[in-house]
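Structure record follows, encoded as structure tokens.
A single protein chain has been omitted from the complex, and every remaining protein chain is retained in its original position.
Lettered A, B and C in written order, each chain numbered from 1.
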Amino acid sequence: MSKKISALKTIGLIGKYGDPQIAPIVARLIEFLQGRGLTVLLEQSTAEILALRHPHTRPLAAIGRDIDLAVVVGGDGTMLSAARNIAGFKVPMIGVNLGRLGFLTDIAADHMLEGLATILDGDFKTEERLLLAAEVVRDGQVVYSCNAFNDVVINKGALARLIEFETHVNGEFVNSTRADGVIVATPTGSTAYALSAGGPILHPTLPAMVLVPICPHTLSDRPIAVSSDSRIEIVMTSTSSQSAHVTFDGQANYSLHDRDRVRVQRAATPVILVHPSQRDHYEVLRAKLHWGEKF
Amino acid sequence: MSKKISALKTIGLIGKYGDPQIAPIVARLIEFLQGRGLTVLLEQSTAEILALRHPHTRPLAAIGRDIDLAVVVGGDGTMLSAARNIAGFKVPMIGVNLGRLGFLTDIAADHMLEGLATILDGDFKTEERLLLAAEVVRDGQVVYSCNAFNDVVINKGALARLIEFETHVNGEFVNSTRADGVIVATPTGSTAYALSAGGPILHPTLPAMVLVPICPHTLSDRPIAVSSDSRIEIVMTSTSSQSAHVTFDGQANYSLHDRDRVRVQRAATPVILVHPSQRDHYEVLRAKLHWGEKF
Amino acid sequence: MSKKISALKTIGLIGKYGDPQIAPIVARLIEFLQGRGLTVLLEQSTAEILALRHPHTRPLAAIGRDIDLAVVVGGDGTMLSAARNIAGFKVPMIGVNLGRLGFLTDIAADHMLEGLATILDGDFKTEERLLLAAEVVRDGQVVYSCNAFNDVVINKGALARLIEFETHVNGEFVNSTRADGVIVATPTGSTAYALSAGGPILHPTLPAMVLVPICPHTLSDRPIAVSSDSRIEIVMTSTSSQSAHVTFDGQANYSLHDRDRVRVQRAATPVILVHPSQRDHYEVLRAKLHWGEKF
Partner (left out) sequence: MSKKISALKTIGLIGKYGDPQIAPIVARLIEFLQGRGLTVLLEQSTAEILALRHPHTRPLAAIGRDIDLAVVVGGDGTMLSAARNIAGFKVPMIGVNLGRLGFLTDIAADHMLEGLATILDGDFKTEERLLLAAEVVRDGQVVYSCNAFNDVVINKGALARLIEFETHVNGEFVNSTRADGVIVATPTGSTAYALSAGGPILHPTLPAMVLVPICPHTLSDRPIAVSSDSRIEIVMTSTSSQSAHVTFDGQANYSLHDRDRVRVQRAATPVILVHPSQRDHYEVLRAKLHWGEKF
């Protein structure tokens, strides 16, 4: 990996959607990267909203094709969106946060130029993270598909009291559940919504996904972690008309009908994160979860 | 209470909304009650849906004015709806379930005539249960109000990721919460949705309500039980536009705006339940929650 | 209460057990209180360990008889111990903490003289808190009894895998449980061990106690809050020999045998806490539980 990065020529810049305060940061990054002789491609909506005149732009869905590294400016939400779009191109990515520590954005904007310089000099580590590929099957047809880096969430409509569904893993029936919904989370997503719903923390490199029921009616319906090679299928079973939705990283969504099947499995390619070499995963957990330090 | 019931003259019959299978049960009840020389008032939509020709009907909202006892045929949901409507008239009520044990419906349809005869003969106990009165305040005006026997639930819209709100009790600021929502439950409601969300079981006679956050972002946001004399106020605080709703027993609902205040306190009158004298609250809990029996 | 405090003549001083660092604080308190013309009684072991020559000392168990107010220097543990011993004498108490905010110790040592002066001038509020009275009954005889301000905890021995017991409330059988143990907590204790075991937070003035199972085998065995007027009885039921203990505020303990009955109910007198009048209970919770502040 080190070799690839030292050989990199083109850097993609992706900014937080619709947030003008990132303009000076992006401008500084462009200057810095061009100063190192690198070509910079700017994500299109980032360019538009920032009113940055830049010769090379690409839409988010296509930028991965032409870059060697993505630098993402924003919070974890921006990283999720970027990851879903560029992971398929096997492009490594690194996040610059705007001040608040993120689970995914390692570099603080205040020190970003030093941070990036170190990485461009070859002092970094990479990590492959599980990405999910989900699809909604209705009457035998795939009617929607979407990737997810954190989680695929099936949730009741706002006014529904609960939804009913069956869970199958690798074709085996697991159980029937009455609940507010269910979360299928990656290790990355295990510290997001799934944690609030009572799920465990999965180490980022564990080849697993976890199914976390949301407010289940049966109190022994507990989170289940299965192999990341599993094929998960959630079948909406209520015979009465109900309102349910599936959301992807909380950013994309689709309305579900009775008998719809939501299938989730590992995407063809992982997300490749670039980290400063001294980055400590547990230090991030301790800071974000207010864990005690050493006694 | 025994005296009042022995002196009762008019019985209200309230059936599960829109369920034709209760027709023969209601018919048998009318015959039985009239056979004992009692006057029967039939809830209006029950009469309509059952196509029962019956001279005396009243709308649900008004039937409480003219009856001495309500006999409710259906499940816990029917009891909730009936309770919200008749509690204000201080009318005691008893539930007949359609086969599945309920928390609130003590008498099985199969044995209902014996069960009711025993009660009409004066062998019963009554229990007062907390009823909640809630209102939504917008720009200083009450824009909606509703009672709740189980719970007042503030919940995010289907596609929202979370909502933000402040909780105040008796004018004191408790905390700010990012969560899927919050449940304000009575002891009766503590074994319903609040239990699925991680709340404690409150004994029915405990003068308390419990605030249960739903999937809170902060893991130390835990259920809080406060006196049933408390005035609870939930203030929707997000400055960004969001989608939130408040529901009452999962049966009535209202859309919330930013800055709306949802106020919850004890209703002026409690719900009065009539139970067979041998009814055992913990036996119901053991059966519904699959607790172990005596070793 | 204000009148009683303004009329108070004798102050008891109780220090953290065996901690010499409280010596200068206690010395300063003696001087301050005597300077206001008050008589000071020193708890005996506090006097001994501090090597303070002071004419008036009393053992902890007896000091309550002769004082009008107890000033307790230490942490929450010192308050628990003092409360169990002096509550029976209906003596109000106030805690001085050694630097770390406590749930029970309102006044920081750094500002204790101003804090006490304000209170002695009559600017304070008092609060009655539930105290538990517990006893162990073996073969029909009471073999041990103890009060508890936080909790009565029945726990497995270190090497036992679990214990089995039956719970009865007011003579009614609740359930049989296989678990590590069970906690009977007051509202005061609800933010201590019971919280770690999954119990709810009870407002200090709620007339309730809560039974919290510790790691129950049956996942639907959930915390139950009952009236503080309840008589709780835990019956140890395992037929095989097992090792179990009951502890009181984690400070006193007694070994249990099979068939032992642990009875818990409200003590004859409450604990009377004196607080600075501006003390905010929820502010303490927010600080101790790292809750979010206002958005």
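Brief remarks on what is shown
As a working rule, a contact is a pair of C-beta atoms (placed from the backbone, for glycine too) under 8 Å apart; a residue touches a chain by one contact, two chains touch by 3 or more.
Not measured: the values here are computed from a predicted model.
In terms of the touch definition stated at the top, the absent chain reaches A, B, C within the entire complex. Among A:Thr218, A:Gln251 or A:Thr269, only A:Thr218 touches the chain that is left out of the view.
From the options C:Leu195, C:Met209, C:Ile232 or C:Leu273, the residue with contact to the chain not on display is C:Leu195.
Listed here are the chain A residues that touch the chain not shown: 164, 166, 169, 172-178, 195, 198-203, 205-208, 210, 218, 220-227, 230, 237-238, 280-282, 285-286, 289-295.
Contact between chain B and the absent chain runs through residues 219-220, 222, 290. Contact between chain C and the unshown chain involves residues 155-159, 161, 179-180, 193, 195-198, 214-217, 219, 243, 245, 247, 250, 253, 289.
Please note the rule applied: only the chains that are shown with their structure count from here on.
Rotation relating chain A to chain B, from a C-alpha superposition: 180°, rounded in steps of 5. Contact analysis places B-C first among chain pairs (by count of C-beta pairs in contact). In this assembly, the C-alpha centroid of chain B lies 37 Å from the C-alpha centroid of chain C.
The distance from the centre of chain A to the centre of chain B, with each centre set as the mean of the Cα atoms, comes to 41 Å. Put simply, the C-alpha centre of chain A and that of chain C have 47 angstrom between them.
Listed for chain B are residues 195, 289, each touching two or more other chains.
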